[in-house]
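Removed: one protein chain of the complex. Kept in place: all other protein chains.
In order of appearance the chains are A and B, and numbering begins at 1 in each one.
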Amino acid sequence: MIHSVLQSLKLSLLLLILLCVVYTLILLGFAQVIAPNHGEGSVIHYTNNANGDSSYGFYNIGQDFTQDKYFWGRPSASYYNAMSPSASQLSMTDSAYLDTLKIRAAYFLSKNPTVSLKDIPAELITASGSGLDPDIRVESALIQAKRVASARGISIDKVNKLIEDNTSKPWLGLFGIPTINVLKLNVQLDALKS
Amino acid sequence: MNSELFGVIVTFLVSVALAIPLGKYMANVYSGKKTFLDFLFNGIENFFYKLSGINAQEALSWRQNLYAFLVLNLVWFIYGFVVLNFQTSLPLNPDHIAPDALSPIAAFNTTISFLANCNIQNYTGTTQLTYFSQIFVLSFFQFVTSAAGLAIGVLIFKSVVNRSTNNLGNFYYYFVRSCTRILFPICLVVAILLMWQGVPMTFKDHGTIKTLEGVVQTVARGPVAGFLAIKQIGVNGGGWFGPNSAHPFENPTYFTNTIELISIFLIPMAFVFAFGFFVNQKKFAAMIFGVMTFGTLLLLVPSLFFESKGNTSIDKKIGVAQVHGSTEGVETRFGALSTSFWAITTTAVSNGSENGAIDSLHPITITSALLAMMINALFGGAGVGFMYYYMFIIISIFVAGLMVGRSPEFMGKKIEAKEMKIAVIVILLHPLLILVPTALTTFVYSLNTDAYQHAWFINHGYHTFTEILYAYSSSTANNGSAMGGVNYGLDYWNMTTAIVILLSRYIPIIGAVAVAGSLATKKYIPTSAGTLAVDSATFSVIVFSIMVIVAALSFFPALVLGPFAEFFTCH
Partner (left out) sequence: MKETAMFTRDQLKEAMKEAVIKFHPFKMLSNPVMFTVEVGSMIMLIITLLSGISAHKADVGILGPFGFNLAVTIILIATVYFANFAEAIAEAKGKAQANSLRQSREDTPAKVLNKDGSITITSSALLKKGDVFVCSAGDPIPMDGEIIEGLATVDESAITGESAPVIRQSGGDKSSVTGGTKVLSDKIKVLVTVVQGQTFLDKMIALVEGADRKKTPNEIALLILLSGFTIMFILVTLTLYFFASYAHTNIYIASYLALFVCLIPTTIGGLLSAIGIAGMNRALKSNVIAKSGKAVETTGDVDTILLDKTGTITIGNRKATNFYPVNNVDKDYLVRRSVLSSMIDDTPEGKSIIELSGMDPLTFKVDNPRFIKFTAESKSSGVDYTDADGKQISIRKGAFDAMRKICMLAGNDFPPKLEEYVNLIASNGGTPLVVAENQKALGVIELQDIIKPGIQDRFLRLRNMGVRTVMVTGDNPLTAKYIATKAGVDDYIAEAKPEDKLAYIKKEQMGGKLVAMMGDGTNDAPALAQADIGVAMNNGTQAAKEAANMVDLDNDPTKLIEIIEVGKQLLMTRGALTTFSISNDVAKYFAIVPALFLATVPSLATLNIMHLHSASTAILSAVIFNALIIPALIPLALKGVTYRPIGAVELLRRNFLIYGIGGIIVPFIGIKLIDMILTYFI
């Protein structure tokens, strides 16, 4: 027994070196070369809207947008908490859950009065799976264009053009879903002004 | 929606296309034939064996092999449990996780869960574990337990090939080779692809930023890419972040989503083909693959259908149209179809990672996911999925063998009372470990309905029953996916799931290896016109029927009270 425990212990230790140390070091090496931002998570730099400081955000991590002049992303069950984010985990048949959706829809209509209820994209009233979804679909952006344009006092065409420019097209038109990174769109929107 | 469906189909086809050559490579690795990585690993492996004093060339009996497996697991358990309990005294804790962040019971559950290749996560990685624990315990376990599962599977291969002998090959040999020549190189490739797409690989602590609107946002990160690769390739599923592969750092793009889906399928699919190459029964392997694929499709198609329709209550009660199907708990960049495809894939293949919230999916998708775990042999876990299928073969061959008027035999080995007894126990254990704890939990709940409703659930009614059933199905199938609406961090859940995971990992393995050992010793009976051909389509249909009637139907009453009740109430 002791003999085989020792054997197992030694083998495990050696594998630990290969599979944890060597493996991780190789990947860290590659990260410096091929990963965006050296593997620290790709970022977008911007001027902070509140105090004008230079700041940045993570490209892949959605931010909570509440102001009219910004495009809003998906609702987040964890309010874009990026330390322990989560989905709503609610059953689609739950009545309290449906009430929440009703409130979200009503709020959206109040801020976008020209939109009719049935045209609201469902993803704008339902929470994402991660609570950090950085993307929305094209129609979710277009439906907000009017609000954003009027809040910023710019023409809706300009906004729509920006949406089009920021749409990531499916590869070969076949793989993927046309989406828009909300943070990037909003950063460019801010850049438009200056 | 069409491009989403196209993506699903292509992903599946690419997985198959990659799995066939990989299966051939794996068969070569296990049978010791020349492979292109020999130059690198022959030396490393010999060095490992020499230093640890293991003779990997020695042919071992099934008992000796099992012993090797169990001792390794014991060593790992002690190591993992100790490290997790003392993680804050160890290096690599840039996020300053507090010493009491992980209770001993949570540490116990986590150790067991990763040790058993189940990877149910009753903790949140980013707030309860240090980078050291994540890499040196969880990531390590994801490598070695997966490799151990594969090695167990190869022992079963050997039982088919070996005749009238006591030996089943050498567990260490298959195990180490699985680590070095299969998991290690594939994971490197996958990890590199993933970080190229934006998955972090850094030892820096969380990033603190100010959002565009000026709010402080702390963003957890870490050496995710390496962890992520073995999570998918090793059929593990334990994520770095709480939302698993729904998290944009764990699955940033549609491309990474595709890579990860393929990675989930890859080894379990390849293992079936490896069986075909290893025992030189390619048609039989193709038939097994056919049954597994058919079963998966049977679960997938209704899921895709209902997810593409979305939540009908939103149409009816709120008046919002759902052009793109389900959206609650679904990430925009993946879409409803990819999310339901993932849910079925991750449960058919005993992976357990998620790219959306299963709790919010359609009851039919949840039913399909549950059924996949209840059968647990549609591809299944690394090595062990094949093992379960093997047990179903033993039972089917018995019934089918009698029907052709011969004493049942599998690959020329007679199936007798001893094999039957073990196979029945293994197959029986599965519903037992799902149904009994589910019953126990409903009973405990009934003792203080209000308190437990409040403490355990955020959902109500039939859905909570589904959640209980799901928790134990996932534990028993060593799957690890979860319906997140339950407060699993509580001691009750940590203890019960840990026990279930423990029993459902080791008893079936012990049983299956015993059957393999017993079959290897048997005299080979040559085939004749009267012998049942196991590689015939008819036999495959019978295996599938047995899986459906024995495994799936015994859960029919439970399913009726859970997802079916929910489905029929909302329709």
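Annotations
Keep in mind that, in the parts below, a residue touches a chain if its C-beta (ideal position, glycine included) is under 8 Å from a C-beta of that chain, and two chains touch if they have at least 3 such contacts.
A quick note: this is a predicted structure, and the numbers were derived from the prediction, not measured.
Touched by the hidden chain within the whole complex are the displayed chains B.
In the complete assembly, the contact with the undisplayed chain comes from B:Phe398, out of B:Phe157, B:Tyr173, B:Phe398 or B:Tyr470. Considering B:Phe47, B:Phe86 or B:Phe556, the position touching the chain not shown turns out to be B:Phe556 (whole complex).
In the complete assembly, the contact with the undisplayed chain comes from B:Leu428, out of B:Leu428, B:Ala455 or B:Met495. In the full complex, the hidden chain is touched by chain B at residues 395, 398-408, 412, 415-417, 420-421, 424-425, 427-428, 431-432, 435-436, 438-440, 442-443, 445-446, 462, 465, 523-526, 528-533, 536, 538-539, 541-542, 545-546, 549-550, 553-554, 556-558, 560-561, 564-565, 568-569, 571.
Note that only the chains that are shown with their structure count from here on.
Distance from the chain A centre to the chain B centre is 28 Å, each centre being the mean of its Cα atoms. Across the interface of their complex, chain A is touched by residues 3-4, 6-7, 10, 44, 47-48, 51-54, 67-68, 71-72, 74-76, 79, 124, 126-127, 135-136, 139-140, 143-144, 172, 176, 179-180, 183-184, 187-188, 191-192, 195-196, 198-204, 206-207, 209-215, 217-221, 223, 225-226, 241-243, 246-249, 252-255, 258, 310-311, 313-314, 317-324, 326-335, 339, 354-357, 359-363, 458-460, 463, 483-485, 566, 569-570 of chain B.
Contact residues on chain A toward chain B in their complex (touch as defined above): 1, 4-12, 14-16, 18-20, 23-24, 26-28, 30-31, 34-36, 38-42, 46, 48-51, 53, 55-67, 70, 74, 80, 82-94, 97-98, 101-102, 105, 117-123, 125-137, 139-140, 170-171, 173-177, 179, 183, 186-187, 190.
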